[in-house]
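Our next item is chain A:
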Amino acid sequence: MPAKPKLATVWLGGCSGCHMSFLDLDERLIELAALADVCYSPIADVKHFPEGVDITLVEGAVANTDHLRDIRTIRGRTKILVAFGDCAVTGNVTALRNLYGLDEVLHRAYNELSITGTTPSLEGIVPRLLDRVLRVQDVVAVDHFLPGCPPSAEAIYEFVATLLGGETPSREGRRFGA
Partner candidate 1 sequence: MSLDNAAQMTDPREEALERAMARYQYSGDALIEVLHAAQQLYGYLSAPLLRKIARRLMLPPSRVLGVATFYHLFRFAPAQHHSAVVCLGTACYAAGGTDLMATLRRQDGDGGWTIEAGRCVGSCGLAPIVIYDGKPMSKVTRAQLEARIKETHDSGNTAPDAGR
Partner candidate 2 sequence: MSVRTLEVDGKMITALEGQTIFSAAWDSGIHIPRLCHLGGLSDVGACRLCLVEIEGQKRLQPSCMTKVAEDMVVRTNTPALRAHRRLIVELLLAERNHVCSVCVLNGACELQDLAAQLGVDHVRLRPQYPKLEVDLSHDRFGLDHNRCILCTRCVRVCDEVEGAHTWDVAGRGKNSRVITDLGEPWGESASCTSCGKCVQVCPTGALFSKGKTVADMRKDRGFLRYIVTAREKKLWIA
């Protein structure tokens, strides 16, 4: 019996809602586990993104320098890369700051609305935010798109099962937002 395909999920600049929806698969997670080997995920305790991954679901937009580095590594180690959820596909809420620019948003958050009144400098401690939030497709090639905020558990199951079956998921009927 050939080895099961390797499935990974990653979480970049997003709210983790797509992963919550993924967990909503409930007992179907067991069915999925029968079809694929979940080799890397924020919900599994794995430190490094492995080589030779068949399918990776990427939640979230590319918002900081760590995301930028990680998505390139992930792309290099993945056969089929899926932009998973609206933040990965469109930028969504994560990219709302592109309307104002990074400085304006930080100033509003830390100088106007916080009690400290200053923007903290955490150089070297947390990754630097990019000037503009990018969609995954702006940085690396994306093979499939699964929009939704979040995509429903049903949509995720059908999409992943189709990919695992070696088929191309249909594009019609996918929906941004609800």
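Just so we're on the same page, a contact is a pair of C-beta atoms (placed from the backbone, for glycine too) under 8 Å apart; a residue touches a chain by one contact, two chains touch by 3 or more; residues count from 1.
Per the selection procedure, all candidates are chains of the complex that A comes from, given by their letters.
Bear in mind that the values here come from a model prediction, so they are computed numbers and not experimental data.
Applying the touch definition to chain A and the options 1 or 2 in this complex singles out candidate 2. Per the touch definition, chain A reaches candidate 2 in the complex via residues 83, 86, 89-93, 95-96, 98-100, 135, 137-138, 142, 145-147, 149, 170-178.
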